[in-house]
Structures are given as C-alpha cells and as structure tokens.
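And now, subunit A:
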Amino acid sequence: MITGLISINTNLGSSIALRYANELSNKIDMRLYDIHVVDAKKSGSSPGFGWVQKTWENALIESKSEEIRQFLDMEKVELPFLKTPKILIGDRTEKLLDELQTGQYAFFLEGALPSFNPNDFYRLVHSRLYRLMPCPVMIVKNLVPADNAALLLDQDSDHRDFIAQFVKIFNNARVKVDLIDLKFSKTKDLVIGETESRDLHMKNADDALKQSNVTSGAQKTIEGAPDKIAECLREYGLIISFLKHKSKKNNPMIELLGRVPSPVLIFWR
Partner candidate 1 sequence: MNNEQQISILVLDDEPVVCKRLRPILEKKGYAVETFFESEEALKRFKEKPFHIVITDLKMKGLDGMQFLTAVKELSPDTEVIVITGFATMETAKESFRKGVFDFLAKPFKLGEISDIIQKAEVKVRGRIS
Partner candidate 2 sequence: MRILVALDKNPYSDYVVRLVAELAGNTWAHVTLLGVETHVSPGELLDSQSAKTAGENAVAAVLDTYREAFLGFFGETDSPYGRHTSGYKLIQEKKGVVNLVYPEQHERKNLTVKCRAGNASREILAEAEQIEADLIVIGCDPGTDCKWEGHADICGKIVKNANCSVFVVKEEKKPRMIDCCLDHDTVSQASIELINQLVTLYHADLEIIGVADAKGLKSEVDRRMASILDYYVSRNIKAWVKVVDGLSLNSIIAQAAEKNLVAMWMGKESFLDKIFSKQRLGKLVTSAESSVLILR
C-alpha cells in the first residue's frame, strides 16, 4: 500500500481534490493523509515572543482546525485518515516540503482550479514547492470519474525511471490506461492514429502497465497543437505525464498540461 499526502484548505479546489481522492482510493491501493498549513504571514504578526507567540500560534491552529473539521464534515469524507488532518503553522512551501521529505509519501495531491491562461500552470509547476517536490504530484482540476487514464508519451522521453515510478503507484490499480504517443505540431486539425507497436518507448510503457497489472486500453498517436490535444484529452479521468522540473514556458507539454481540464499526475524527470 502506498501513502499519499493531500494539501487541503477550505475552498472549492480542496473540495474537488478530496472527493476525487476519495474515489481514487477505491481504484488504487493507497492510504491518504491530509495536511493544512496555516500561513502565519497571512494571519498577522504575533503579539510577542516566547510563550506569547506559542500561545498565539496554538490559538491559530485551534481555530483553523475547527474550520477544517467543519469543512471535512461538509464534504462527508469517508476515508478515516482524512478525518484528522495535520495542521501546521508557518511557510506553506517549506512545511509541505519538510512533510513530503520526512513522510516519504508516494505522491502529493492538491486541488487547483484550471484557468484559461496556461501561464498560471507554468507558474505552479515552477513554484519552489513543485521544483523541489521529491515525489510525483497529482493536480486535481475538476471532479471527474477516475475510471480511465491517458498516459502521455513522447519520442524524446527515457521511460526507464518513469516505469519504476508508475509501477509503484499503479500496482493493481483498477483504472484503464490508454497509451498516447504525442507529437506536437501546428496542424490545424488533430491527426489521431494507431501507434506502431514496435516503437520502443510505447513497448516500454506497455510493459509498465503489464508489470503493474493495470488494464491497458487503446494505443494511439495524436498529432496537433497543445490546445487541441488538451481538448481531446478531456474525456479522460486522469492524465499521466512526465515533465522536467526545469521545463521552459514554451514547452508544449506545459501548455498541454495547463490547458487540459482533467486531473493531471506528473512524474518528474
């Protein structure tokens, strides 16, 4: 069984993430923990130091815990480990990175409402939290059934490391996975076709699915502009991809992952 960490807040993004995670836990053998970091900076400055500061922080945590508890009650969260979130105070990025490193989580999950501007996604994946993320990250943008997933591949990728990561999370997962070989181009219309099964990277990915005992679905190639491909991928309940931590803004994969409305699981390269 793997463990995942969800960062929660009392907003729509977290509501969607929690519900999605709840459903995903029926398909992937995992245990989920939730965490909320009280941003001390946003809560004003401490009225003093030492025990005064400690008391102030405890009061903040207590009040936030109550708020989060009410939120979880409203969300009717079923998973037992999600009912008692860890509440920390401090800088959100640093606290989450600490927790992810010490907790050895298999993946990190959070809700992030999609926007029309792919630069918002670029900023997210280039935030300090994501740049230093020690594990894969699942960004839940919409509440969709997690029955089918699209695993995105491209010709340049070295998939060996990815396979190990994929197997770790998806072992015996009850999710049907389509393999999609992407080719970015500026063609007006999408070109969708069958893949050459002899392609090494496709074969490696197929092996990963078999190794994980995951149902493999279609294997196809999609050629086109990132925005068009993103629309075409809307039908999937999860988009699985890998990305370099240092991907540039004009990387078409960034644009695609930014535009696709479905939840996205990113393995870092």
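Note that in this section a contact is a pair of C-beta atoms (placed from the backbone, for glycine too) under 8 Å apart; a residue touches a chain by one contact, two chains touch by 3 or more; residues count from 1.
Selection criteria: all candidates are chains of the complex that A comes from, given by their letters.
The model shown is predicted, which means the values in this text are computed figures rather than measured ones.
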Checklist line | Touch assignment for subunit A within the complex, options 1 or 2 | finding: 2
Notebook entry, point to check: For the complex, which residues does subunit A have touching candidate 2?
Noted result: 11-12, 15-16, 113-117, 141-144, 261
